[in-house]
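Only one structure is covered here, and it is reproduced in the block below.
Just one protein chain is left out here, and the rest sit where they should.
So that you can tell them apart, the chains are marked A, B and C in the order they are listed, and the count of residues begins at 1 in each.
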Amino acid sequence: MIEFGQQILAAQPFSTFLGTELIRFEQGLAELRLTLKPEHMQQHGFAHGGVVAYMADNALTYAGGSVLGGNVLTLEIKVNYTRPAIGEALIARASVVSSGRTQAVCRCDVFAVANDGREKLCAAAQGTIVPIPAQKSGK
Amino acid sequence: MIEFGQQILAAQPFSTFLGTELIRFEQGLAELRLTLKPEHMQQHGFAHGGVVAYMADNALTYAGGSVLGGNVLTLEIKVNYTRPAIGEALIARASVVSSGRTQAVCRCDVFAVANDGREKLCAAAQGTIVPIPAQKSGK
Amino acid sequence: MIEFGQQILAAQPFSTFLGTELIRFEQGLAELRLTLKPEHMQQHGFAHGGVVAYMADNALTYAGGSVLGGNVLTLEIKVNYTRPAIGEALIARASVVSSGRTQAVCRCDVFAVANDGREKLCAAAQGTIVPIPAQKSGK
Partner (left out) sequence: MIEFGQQILAAQPFSTFLGTELIRFEQGLAELRLTLKPEHMQQHGFAHGGVVAYMADNALTYAGGSVLGGNVLTLEIKVNYTRPAIGEALIARASVVSSGRTQAVCRCDVFAVANDGREKLCAAAQGTIVPIPAQKSGK
């Protein structure tokens, strides 16, 4: 399953542009990792909020897709930033809170990982993933 | 004021990495533009949701900063995706809904701009911007 | 159209329990009013945040329903509280930002109305309204 997920990630030019890796992908769970580079920063030397939001958005979509199957998209996402994202990598861990035929509600925690491997929560996210209707995804 | 804003944007490595421009910045208003390139896409050929969320996040921060003054940060953001982001550029327009001493609540609409200049809403966002306490921002 | 909306409101025991009125209901727009009474308050003498959230939730659902038609439900809602809800009434004004076959994204402003009729924004909300699938709404 993780190989399938990695193929999808490799097909996302934006994810390869940033350098994102899918490190866990199971039924109801997904985990993405991004080694932080200078180009991911904002003016204070932290990872840009947009990078953090991207990590949450993408991890939520993977988690939702793992239970909904087929093509999915993120309908909406909410991100609370809890701490400056300082470290050598970001890890986004998403899990499914509730899922049915029409939606999966997922949560994601984004951690900044220090040199010594210690993780600090830098964002908490929640969002809705939905299946793409067949007539749209069929193309 | 717009020159000041553009200096801040130029100091954000992530924004220069993507190619974002600040095209409007006034009291209570901010507008960012991003010419879409292949590296901004996801696997279906649309701009990645993370790019759209980044645009909303950044425009909200500018709008909030315009009324709060000094250093600010985005406390939280919520994004509803309304349509695939297909076009030659994204424009994010943010405005302040309410502001006080301790927070500014802002909204942002993100549009996909077609070749002929027509704009279609692809995301609606809302978020909270807060001043960075002096002891933190002084460094 | 407003009479139809008022019939639905009258069929909501919680809305009649609180005393909510539908004062505007058009294609893409809805406006609810609640005369504040002592039982709507929290411990500081303001309308409880739950009352404000209820007003936003209900107005968003009406606005979304006005364009989606048929039975609808609120999938998710986000509320930013901007000011204590002090006054003699609350007015929630919701409008549709974007709508399609599968969802309507709506925004709502909730105002506290003073004795002299002046309105102050006390909350800004945004949410997703979806049609109820026929097999569920048919009962």
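As a convention for this text, contacts are C-beta pairs under 8 Å (C-beta built on N, C-alpha and C of every residue); 3 or more make two chains touch, one makes a residue touch a chain.
All figures in this text were calculated on a predicted structure; none of them were measured in a lab.
Student: With the missing chain put back, one of C:Ile23, C:Met41, C:Ile86 or C:Leu121 would touch it. Which one?
Tutor: Reading the full complex, the residue touching the unseen chain is C:Met41.
Student: Determine and list the chain B residues touching the chain excluded from the picture.
Tutor: 75-76, 78, 102-103, 128, 130, 133
Student: What is the set of chain A residues that contact the non-displayed chain in the whole complex?
Tutor: 78, 80, 82-83, 97-98, 100, 105, 107, 109, 121, 124, 126, 128
Student: For review purposes, identify every residue of chain C that touches the missing chain, sorted by number.
Tutor: Touch with the absent chain occurs at residues 8, 11-15, 17, 38-43, 47-51, 53-55, 57-58, 61, 73-81.
FYI, only the chains that are shown with their structure count from here on.
Student: Please report how many Å separate the Cα centroid of chain A from that of chain C, as a whole number.
Tutor: Chain centroid spacing, chain A to chain C, equals 32 Å.
Student: From the mean C-alpha coordinate of chain A to that of chain B, what's the distance rounded to whole Å?
Tutor: Using C-alpha averages as centres, the distance is 20 Å.
Student: Hunt down the residues of chain C that sit against at least two other chains at once, touch-wise.
Tutor: Touching at least two other chains: 78, 128.
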